[in-house]
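For this depiction, one protein chain was excluded, whereas all remaining protein chains were kept in their positions.
== chain A ==
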Amino acid sequence: MAVTKPTPARRARVILDTMWSSGTGRYALVVLALWALVALVSLFWTPLPLLATDGYHVWAAPSADHWLGTDGTGADVLSWLMAGSRTNLVIAGLTVIGSAALGLLLVGLMVARSTALASVSVAVVDALISIPTVLIALLLAVPFGASAAVVVGACSIAYGLNLARVARPAALLAARSQYVESARANGAGGLRVLVQHIVPNITPVLAVQLSMSAGTSVLAEAGLTYLGVGVGAGVPSWGHSLSTSVKLINVFPLTVLWPGLVVTLVVIALNLFGDALRDAGDPVANPLLREA
């Protein structure tokens, strides 16, 4: 180990710089930073308190008092949208953690040395992958009721399976490699091989798939909340705002645009983020990272 290893901080700096230098990467970073910022600000301040309802201005058009108008109870649309960003950030974060955990567990099983274990887990993943997220969510909603946990649970299961399937080829290649063989000869256990040798090989796939799973969790939250099995009633979320805006369609159609626009812009950013992270974090594609 005579070669000096670059510090993680330095590597992160180079990766961020590279992402910033491409247009799509910059868009993703800006939108995600704004999202985090708004979520943080909404902890302390929203234009109006969430529960402040203005009975005289129900279904109001945007004005100086209500920048994005009000909904049917006279609540401020912008305030709810801001507070909702917090819920969606938590759901997206937990979904990424959950699907990464399940996905890596399944990858580990699928490339296990025991052929019986490997083929059974491949078969299970292949069979379950065709079950849609919404069915899992509906199943979970019966015992757990409508809650953010249902969204996180359903998304984690669905995208964990997806991740396992997409990452399997690269993981299998690594698992059958000579360096894994030599690590095993040196007494490395299954977990050690997975973490030290297989995970680095599937990092590009992980980057893309996990940020896509965050994006899809935002979309799933919107759909499931509208169907009544997502976050509970009265909890601010983008799905809540979007569902409320549906009722506005006959009154003030343009207000309908905002919640959907926010969701769309954020999901675009998450999809681009994964691609940009993969390109910037790959030492083969990014020469700056090799020099770092």
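Keep this in mind: a residue touches a chain if its C-beta (ideal position, glycine included) is under 8 Å from a C-beta of that chain, and two chains touch if they have at least 3 such contacts; residues count from 1.
Convention: contacts and distances are computed from a predicted model.
Visitor: Which name from "Binding-protein-dependent transport system inner membrane protein", "NADH-quinone oxidoreductase subunit G", "Flagellar basal-body rod protein FlgC" or "ABC transporter, permease protein" does UniProt give the chain that's left off?
Guide: According to UniProt, the chain not displayed is called "Binding-protein-dependent transport system inner membrane protein".
Visitor: Consider the whole complex, including the chain that is not shown, and state which of A:180, A:198 or A:224 touches that chain.
Guide: From the options A:180, A:198 or A:224, the contact with the absent chain belongs to A:224.
Visitor: Which one touches the absent chain: A:139, A:173, A:188 or A:235?
Guide: The missing chain is touched by A:139.
Visitor: Among A:38, A:180, A:193 or A:242, which one is in touch with the chain left out?
Guide: Selected residue, touching the omitted chain: A:242.
Visitor: For chain A, which residues reach the chain that was dropped from this view?
Guide: Residues 123-124, 126-135, 138-143, 215, 219-220, 222-224, 226-229, 242-243, 245-246, 249-250, 253, 256, 259-261, 263-265, 267-268, 271-272 of chain A touch the chain absent from view.
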